[in-house]
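Sharing a structure, written as structure tokens. Questions coming.
Only one protein chain is missing from this complex, and each of the others stays in its spot.
The block that comes next holds chain A.
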């Protein structure tokens, strides 16, 4: 028996230890993060999946915990992401201003996110939620830019306040959040639904609360970026699972779609998230920002699929949480490795990394194949399940968004592959660059293997997801044996597809190998239509890769940002009005208000 409370308290303690040791020596603190997050992952995965996790709370009675299949699924996944990313910490703390603080906050945010998944009392839920917000908020400014923290704080505060109001309303029914979500009804239910959705959207970075996501992911330190995308964002998905599946969806039924209004609005916002994230990702120059927008777009898939609430869609959404966490963490780590070796993530400044960093290249390649939803990787399974539900329910507008996002993902994930890894090796990197150190390669290789495994034999995960489905009252997904998934309108055998892919590649390889051997030439030795090109930069095509496509929507890209800037301006203006009337140095205005207040207080007595 392992106590969940002990695990969480252990993380808190090791956070303090990491701070103390990190103050003595930079790398010691980050070594603690590896050990502690590894400990959390192993204990939650082992005892949680065995069903022997002890959730009673003896030491701190203010918090009550309960385990469910959903919470173990999410906690195991997120702690795994934290564990994998922590291998990067020793290599990145050196450049930071406060390395000890970094190690501590890293562990505190892990403790917070684990707490959110298991805690049941309302106040405890808010405590852990805020712990994540605050600890991750101070992780961001340890990177490139401090300004993005303000955006993060603004949107997080909005989400937190919504959550707090929702919890206030729920506290009228029961102190256990799961019971309360089941009891609440009527107009209170509608209000809780909207408020919790806002909280989830703010954490997941879904449209229209997405502005912070690319800024934060683009400018925070590389391990934090990976953790945000693979781990912390998934907390928003967890809140969305809570609100959409535990609380019955609200609003009148739209008969022709078979969805309630509440479901459709959430789904539609998810669809907008997909389209917006895709369009913005296509036009980024910074590889990290590009992947950040892709995270946003994938978050849209999760929301959209959860909102439809059928067996295929919910299992697709939950599988997508896993597949995207594995793929995006791997992709961010590969980009992080490049960043460590070169000092930049701008695609226009990089090229030909494959020559010196082939393993990072392969990791990135496998990750993007999964992200684009191509077999034989995990992303294909979840996208297939989501498409099944879209088609079966006949949701035309929402499916246009999913199709667009899925094809658009080929466009954006290919860009870093071509610009950053392929092409000519630029002269400034020819001598100095090496492959990432061995310790950094370990998590990258493990994640790549898992990307393949989840794509070839998904049924062992899907059978676990089926337990979550029965827990939340959705009919389980049909699984035939270990290899076949039964969809709404056809079966899928991922292992067969992967096997045939291997056969195809084998045949192609045989054709290739029996033919005459090629003569190797340099990458500068290419057809240039008679022009004499003397340096690598001129041949390497990276800047404005999709210029003709970007031109079509360039003028509309700042709409949301302008909206929030205008909103901020309006709030400021309103504040000035308030200040003009209430907080002024002019005595006549003060006297006027005093008289007015007195009049109001004496209303009915004197007059």
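Criterion: contacts are C-beta pairs under 8 Å (C-beta built on N, C-alpha and C of every residue); 3 or more make two chains touch, one makes a residue touch a chain; residues count from 1.
Operating definition for what follows: contacts and distances are computed from a predicted model.
Colleague: Looking at UniProt, which of "Damage-inducible protein", "Peptide/nickel transport system permease protein", "Dihydroorotase" or "Proton-conducting membrane transporter" names the chain that isn't shown?
Modeller: The missing chain's protein name, per its UniProt entry, is "Proton-conducting membrane transporter".
Colleague: I'm checking contacts with the chain that's been left out. Which of A:88, A:301 or A:384 qualifies?
Modeller: A:384
Colleague: Kindly state which of the options A:22, A:299, A:373 or A:458 is in contact with the chain not pictured.
Modeller: Once the missing chain is taken into account, the touching residue is A:373.
Colleague: Return the single residue from A:6, A:55, A:418 or A:589 that touches the missing chain.
Modeller: A:418
Colleague: Among A:46, A:168 or A:410, which one is in touch with the chain left out?
Modeller: In the full complex, the listed residue that touches the missing chain is A:410.
Colleague: Of the listed residues A:521, A:559 or A:577, which contacts the missing chain in the full complex?
Modeller: A:521
Colleague: Where does chain A touch the missing chain, residue by residue?
Modeller: 256, 354-355, 365, 369, 372-375, 380, 383-384, 387-388, 390-392, 394, 396-397, 399-400, 403-404, 407-408, 410-411, 414, 417-418, 422-424, 487-493, 496-497, 500-501, 503-509, 511-512, 515-529, 539-541, 545-546, 548-549, 551-552
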